[in-house]
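A single protein chain has been removed from this complex, and every other one stays in its place.
A, B, C, D and E label the chains in the order they appear, each numbered from 1.
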Amino acid sequence: MADASDFLTRGREVAGKLWGTRAGGQELPAQRLAPEFFALVTQFVFGGFWARPELDMRSRSLCTVAQLAALGRTDELKAHLAGALNLGISRAELIEVLMQTACYAGVPAAVQALNAGADVLK
Amino acid sequence: MADASDFLTRGREVAGKLWGTRAGGQELPAQRLAPEFFALVTQFVFGGFWARPELDMRSRSLCTVAQLAALGRTDELKAHLAGALNLGISRAELIEVLMQTACYAGVPAAVQALNAGADVLK
Amino acid sequence: MADASDFLTRGREVAGKLWGTRAGGQELPAQRLAPEFFALVTQFVFGGFWARPELDMRSRSLCTVAQLAALGRTDELKAHLAGALNLGISRAELIEVLMQTACYAGVPAAVQALNAGADVLK
Amino acid sequence: MADASDFLTRGREVAGKLWGTRAGGQELPAQRLAPEFFALVTQFVFGGFWARPELDMRSRSLCTVAQLAALGRTDELKAHLAGALNLGISRAELIEVLMQTACYAGVPAAVQALNAGADVLK
Amino acid sequence: MADASDFLTRGREVAGKLWGTRAGGQELPAQRLAPEFFALVTQFVFGGFWARPELDMRSRSLCTVAQLAALGRTDELKAHLAGALNLGISRAELIEVLMQTACYAGVPAAVQALNAGADVLK
Partner (left out) sequence: MADASDFLTRGREVAGKLWGTRAGGQELPAQRLAPEFFALVTQFVFGGFWARPELDMRSRSLCTVAQLAALGRTDELKAHLAGALNLGISRAELIEVLMQTACYAGVPAAVQALNAGADVLK
C-alpha cells in the first residue's frame, strides 16, 4: 500500500499535468481559510483516484468535465476545462460534452455549463 | 438542416450500437404509459446529440456513465453501463469512472453507482 | 393573523380535497416514528401555503407534480398524482407534465417520474 | 410524424408567444459558443414538447417556473417568469408558485427563487 | 397544541438568539417582493422546528450549516455561519464542518462552502 507521501507526490504530478506548476490558478478565499483542506484534496482526489492506472487521463478529464457540468459546479468546471485543453482535448469536443449535458441533467444545466465555459473555450 | 425522419433514423442507429436492435432492454411501465415520449427521446437524445460527429461514441458513453452516476440515476446507469460494454469499453475502466464519482459528487453517490453497476459489471 | 388551530383546520380542508378524509393513504413508517412531524406539515404546507387564495388549487397541484417529478421524489409524486386526479386534472395533462420534465431536469428524471406515475395514471 | 422543419417552425411559434420575436432576450455567451445547441433546443423543447396540444400553455408555463425554482436555475427562471407574464399569468400567482417551492425543495430554494424573480415581478 | 401567535413568538425568540434583534441582516429583494413569506418562515422554521426542546440549539445550528453546505445554498450558509458564531460555536469547528462536506457531497461542494464562508469565518 502506498504511503501518504506517495499520495502527495502522485497527486502533485497529476495536478501538474492538468495545470502546470501553478496547480489550479489563482488563490481562492477557501485556500486561505483552510489550507489543509487543499493538501488533503491533492492527496485524495489526484493522488488516490486520478493517479490510478486503470483509466487514461483523457477519459478521466472528460468524465470530470461531464460531472461538473451536470452538477452545476461552475468554478471547478472552468478549471477542469482549462486542464482538459492542456491535456490536448479539443475545444470542439469539450463543447460537445457540455451540450450533451442537456440530455441527462436538463437544458438549463447545459446552458449554465456553456456560459461558464465560454471564456475558457472561445 | 436535418428533417425529423433523419433524427429518427440516426437516433435508432446510435441506439442500435449501444444496445442492439432491442434498443434498451425490457419494456418499462413508462413506455406503456407514454410511448410518444420515447420516440421523442430517440430523435432528440440519440439523433440530435449523440449522432453529431464532433465527439466519438466512446467519449460520449463514458461521459454519460459519469453523469448518470453523479446524478444518482441508477436505472439509466445500468442501461448505459451495458451499452458501454457493447462499445468495447472495459469493465475496469467503467469501475474506475464510478469510483472517481466520489471526488465530485461525494462518496455515497459512488457507492450507489457501484452497487447499481455490480450486476452489469461483475 | 391566523392562529394555529386555523392553520390546522385549513390544512385539513386542503388535504381533504386532495385525498378525502384518508388524507394521504396508508400509514408510512415515518408516521409511526414521528407523528408530530405530520401535524406540523399539515399546518404549514397545506394550512400555511396551499390554503392561500392567491393561486387556484389546480395550478398548485400541477406545480407540485412538476416539482416532485423534477426532484425525483417518487413517493410524494404518486400521492400528488392521485390528488391531482381527484381535483379533476386529466390523466393526459399529467402525463404531459411528466414528459416535459425531460427539458428542465433531464430525460432520466422524466423516465423515473413516468415509471412512478404508471400505476396511478394508467 | 412531423419533420424537423415542423419542429423548428412550431418551436419558434411557441417561443414567440413567450418572448416575442426576440425569443428570449439578450445574447448569452453560450449562444456565441454553441449556436447549434440553441437551434436544437428550440426544436426539441419548444417544438417537441411545448407545442403538443395535450396541455395548455398557461399550465406548461406554471410548471416550468415551478421546476426552475425547485432546481435553482435562476437565469432560466427569470426568462420564464417574463414569459409567464407575457402569457397573462399574474404577478401574484407567480409569487405564490415561488413561495410554495419552500414546501417541496426547502426554504432556501424559495428564497433564491424570490430573489431571482424580484426584478421581473416587482 | 400551540396557537399561531405562539409559533411567531417562539420563532422570533430563536431568530433573536441567532442574529439579534436584526433577525437576519440586511433586507433581501425577496423580502420586499413577498413579506408574508418571511412571516410564515419565522413561524414554521424557527417557531415550529427549531423551538422544539428535543435537540439543543448548538446541534441544530451545526446540522443546518452542514445541510446548507451540502446543498450549495451559499446565501443562507453565510447567514447561518454568522448565527453559529453568535451561539458560541468556534470558527475552527465550522471550518471543519465545511471541510467534511467533501466526503458526502463532493469536493466542489466543500470548496464552494469554504469560499462562501471565508468572509464570515476569517
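We adopt the following convention: a contact is a pair of C-beta atoms (placed from the backbone, for glycine too) under 8 Å apart; a residue touches a chain by one contact, two chains touch by 3 or more.
As the structure is a computational prediction, the values presented were derived from the model and not from experiment.
Checked against the full complex, the one of E:15, E:33 or E:68 touching the unshown chain is E:68. Of the listed residues B:47, B:83 or B:117, the one in contact with the hidden chain in the full complex is B:117.
In the full complex, chain C touches the hidden chain at residues 28-30, 32-34, 36-37, 40-41, 45, 68, 71-73, 75-76.
Contacts to the hidden chain, counted on chain A, fall at residues 1-8, 39-40, 43-44, 48-49. Interface residues of chain E facing the missing partner chain: 44-45, 49-50, 52, 54-55, 59-60, 62-71, 73, 76, 92-93, 95-97, 99-105.
Following the convention adopted for this analysis, only the chains that are shown with their structure count from here on.
For the pair chain C and chain E, chains touching both partners: A, B, D.
Rounded to a multiple of 5, the Cα-based rotation taking chain B onto chain C is 120 degrees.
We define each chain's centre as the mean of its Cα atoms; on that basis chain B and chain E are separated by 39 Å. Multi-chain contact residues, meaning those touching two or more other chains, occur in chain C at positions 44, 49, 95, 99, 102-109. Viewed as a network of touching protein chains, the structure reduces to a complete graph with every chain in contact with every other.
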